[in-house]
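A protein chain is absent from this complex, but the other protein chains hold their places.
Just so it is clear, A, B and C label the chains in written order, and each chain counts residues from 1 on its own.
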């Protein structure tokens, strides 16, 4: 191999034009990519481009995907260490290449040691401005929004980073269809009130107002994860919520018990199988409160609560809460939209929606958004 | 032409095995086909089969479609008169042919003179038993369920029988997918509370409990249209409601005025564009009452209220009413299901859902029904 | 029914603007529709339109399909007699409607008594000019081109008119895709050299130069079927041949024997299963001769020989003959194009290509023609 001697190293702060995707603390020297779909996008000339990274984790390694001129080019695991990834080599130096480098793995509430930091680039070209997309969309969700199951074979059941994605996700598909950029907050297994296993700490609203309330530990703290998120810095045209699937699951699970305090939590069913009225009431209140929180932080955004890709069970509960919120708040800039349930033929790995199911849901959602944006 | 001298004429009552589709008064000597999808189905041997009909109308002529062994064979207009339609000729006499003869045109509330009566068959074969399908489904709806727009070019805008159908309709597609037979009550332009133009007489609930409350006039009375429908005679596994589209439209229309009494009716919007609370309240009450009526008549059926093929506007109103009904009645055997909105590419004639839109909606609905039946 | 008193009767010759589709003798007082896809097309105002017909047959009744503004409206059997078919009623009188009335049934070499004649129209509107399509295409073929199997259930095996069509045929699909009008000569079971059963009379070339050499008997003679076809009257941009399927079949059949003369004919296989060299030689010569005949009559047309929808067996034989023809004639304005073979999932009735197979083939063929026209 002949080394390209013309590569110049740029710390990220030195790159004049670089669009940062996803919620993050842009003041950090090394840019943390907390969420799937978080990443950097550049327009660059030159024959060769590398990205310099800092990668670490205790358990779950990050995966990334790379786009060139809008097309999917590659997807790979990143093992721990300080490393450079070559994005392209040998290209015609004068043309402008649009390059995207994106995290595939969701924010990891279960691995405080999981970090993916962008240090900078190495290039023999120049960086040019990146165009803004037509719309801004924020997505809030669970494993569906984390793209769990969008990679992997139908038989694969391990819970692993490689099965999650931003590259085959309805979030990306909707954003591409509408020429939108997106930010998101999502976590597999989490809900509005509690997680799939009744763990009441696993509710998305409690983390929504931080940059990345899902990333814990001291290092993430230093990386700005716990800072309040500046909602004014990026005002979405629409906020799309896709929560409820794990809250529905909780009703079928045993009580969660805090191993330290012994405190328990459970969404109960009545002996006849119907949902327990009190538990429905607190779930509805959580929906109402969360809508208020979203609205407070996004005064002008259209809010769409989407639901159904893994079953329509809570349709009445969610709409009931939304109706109460609408009447109490007078807020009418919101909608409820079912996304078609995943069929056997559309299942991906981990019994989650596969690419075909994401594509079908994305189409319905994008079509809807086109009518309101 | 050489005449087939072996044809034997059968009055319908003489045909030992004939499955009657659609709500009708089976005691009539000549069988009235009131609704689209109403018809007769026979298994018959012989080389040739004709059906004898009595057709009349003041304005709107009926259309019919014919199936042979489950496949679409033809579709045609029927002009007024006593007439025979040849269904097949020259077939191998010994094989059993499954033949369906179905009305395409909805029940015509606007043409009391519109009648399509089956007098009998002419055949040189024998009639054999017709198998029952796996499920029974009842559909209740408006122009979407009447298949308006499923035939005709995108530019066609006249309101005419030829553009309606049961042959390219989501009702048929869902029924085929589930191996179900269906009955239905639908009327273009009608709603739950009032018609698209605020006409309060044009509400489906007021006609639901008769055999065909949509067919008026003296002759239809004689044909049994106004008799109470015997719900016990055919118990559907599911009742699918697809109403709300015209109730949403009413909010955008001027008040309706009765030309005789001067009485008016209007679903109003507030100056800020939101729906008037009182008018929403009476619409919701109409939903609640109708759900009660459906349940009373179909104690064991799963009820699905579907909505969205022409816009999701009333989602919150419908779900709010359904939530009230659920709480008041304790009835939990019901669901709300959005069907994907029709896009420009999927529009048929008369700015109504075309075949592709019906197919997409049918798939989502059939997939849902498969999970509950 | 209230009769429309404003209908005026037009003999076909009186209709100022009427586009005639398909090869026919336009000098006849009653216009014979000999082939599937043959028909009349008018642009007409008024509220109502009827077409007056004369129908007869010994065995096989004609079927027709009707288009309105380019969309499929209906399809029906026509039983024998002098009859009027209503095409539309009650339309807005001032708009111009484009109406097509087309035969579905192929020319019937097996039923000399089969006639479908257009006598004229009844209308309360005016007839206006009909636009020409962008291209003219001539198709020559067998049962595939006759649309055999495009209607009917997969299990249907009778050989009957109702299973043939011009409405679901690759011929129509290709023509629509290219905005072309078409004429055709085709006959189920026939080949280049002989029929599927080795009958040497059943070769298309022997009939190609007459208006309709497939329609025999005295009455067809009077209707002009046997007149030489005036190739100069309608010069196709391309001639598409789709023959060879029955010639391949002949190699698997017993010898044909003339019941009167005792003369026999057979395309033979060698003991090892390969084709007999002499028989291949005469088949090739038939291809070469037919290409010469087509070229002689269509000096400027691009000729495409398509093949494969029911198997690729004769690919080498056909291309070998075409190569000889090319060298001998110096004619290079021709091509050979395989159309994808019908799979089990795409089969229609009578083990023939169904609608999906026709659609797939049509796409490949239309794409090809777009590159050469």
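The criterion applied here is as follows: a contact is a pair of C-beta atoms (placed from the backbone, for glycine too) under 8 Å apart; a residue touches a chain by one contact, two chains touch by 3 or more.
As the structure is a prediction and not an experimental result, all values here were calculated from the model.
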Checklist entry - The chain left out touches which of the shown chains? => result A, C
Item to check | Candidate in contact with the missing chain, chosen from C:26, C:124, C:320 or C:351 | outcome: C:320
Checklist entry - If the hidden chain were put back, which of A:20, A:68 or A:293 would touch it? => result A:68
Next on the checklist: For a quick check of understanding: of A:123, A:203 or A:349, which residue touches the chain that isn't displayed?
Outcome noted: A:349
Next on the checklist: Tell me which of A:76, A:252, A:274 or A:329 is the one touching the absent chain.
Outcome noted: A:76
Item to check | Contact residue for the chain not shown (choose from A:27, A:158 or A:345) | outcome: A:158
Item to check | Residues from chain A at the interface with the omitted partner, ascending | outcome: 1-2, 56-61, 63, 68-77, 79-80, 86, 88-92, 113, 151-153, 155-156, 158, 160, 162, 349
Next on the checklist: By the contact criterion defined above, which parts of chain C meet the unshown chain? Give residue numbers in ascending order.
Outcome noted: 274, 312, 315-316, 319-320, 322-323, 326, 332, 335-338, 340-341, 343, 363-364, 367-368, 371
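Going forward, only the chains that are shown with their structure count from here on.
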Next on the checklist: Could you work out how far the Cα centre of chain A sits from that of chain B, in whole Å?
Outcome noted: 44
Item to check | Averaged-CA centre spacing for the pair chain C and chain A, given as whole angstrom | outcome: 57
Next on the checklist: Where in chain B do residues touch at least two different other chains?
Outcome noted: none
